[in-house]
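The complex appears here without one of its protein chains, the remainder shown in place.
And now, chain A:
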Amino acid sequence: MSSKKKTILKVIILGDSGVGKTSLMHRYVNDKYSQQYKATIGADFLTKEINVDGDRTATMQVWDTAGQERFQSLGVAFYRGADCCVLVYDVTNTKSFENIKSWRDEFLVHANVSSPESFPFVILGNKIDIEETKKVISVKSAQDLAKSLGNIPLFLTSAKSSINVDPAFEEIARSALQQNQNDADAFEEDFNDAINIQLDGEADSCAC
């Protein structure tokens, strides 16, 4: 089976421009933060070796994308083969939160995934280091949204202060691995039975 071959988990990060997609990626992969990241043009990715199930390792490929709406038509080129999609908003920016649903829909349209209803997403509310008065999205409304989109796991993070980034990406890795496994199984054995999979890290909300 595919476990003998090195597993590559492909993760796509989407969200409005300036919500911190690049920063989250760098924090997770390199444990670094800089305010000097320029606006992303096109697409880029970083890879990280991760342990899964104790002794097995996999390569996580984290894809960072441009946030501006009009560049999304190019997404088709790299959405394909994704194992998990991360939707990011900025807790101090209402619009970025309101757009989460359309980012999800956009992804499903272009990625051409085998079973859209079970494809794993994770939502990250970024920049929680910023002072309370500037925050405009409550934890409650975030949880409501996550639930309404099909019990998507939600994490409130800060790439800058390194809050909750690792737990979020552990969840992302789990979901991605699961999805990767499902696809491989579906590919290799033609199950007639409908596969009914429960996502293990299901909606246990944020740790903050």
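The working rule: a contact is a pair of C-beta atoms (placed from the backbone, for glycine too) under 8 Å apart; a residue touches a chain by one contact, two chains touch by 3 or more; residues count from 1.
Assume contacts and distances are computed from a predicted model.
Peer 1: From the names "Vacuolar protein-sorting-associated protein 25", "Rab-GAP TBC domain-containing protein", "HBS1-like protein" or "SUMO-activating enzyme subunit", which one matches the UniProt record for the unseen chain?
Peer 2: The chain we cannot see is recorded in UniProt as "Rab-GAP TBC domain-containing protein".
Peer 1: Touch as defined at the start, partner being the missing chain; which of A:Val29, A:Ile50, A:Leu74 or A:Ala184 qualifies?
Peer 2: Of the listed residues, the one touching the omitted chain is A:Leu74.
Peer 1: Out of A:Thr7, A:Thr92 or A:Thr157, which residue would touch the omitted chain in the full complex?
Peer 2: In the complete complex, the chain left out is touched by residue A:Thr92.
Peer 1: Applying the definition given at the start, please give the residues of chain A touching the unseen chain.
Peer 2: 17-18, 35-39, 41-45, 61, 66-71, 73-74, 77-78, 90, 92, 95, 127, 130-131, 134, 160
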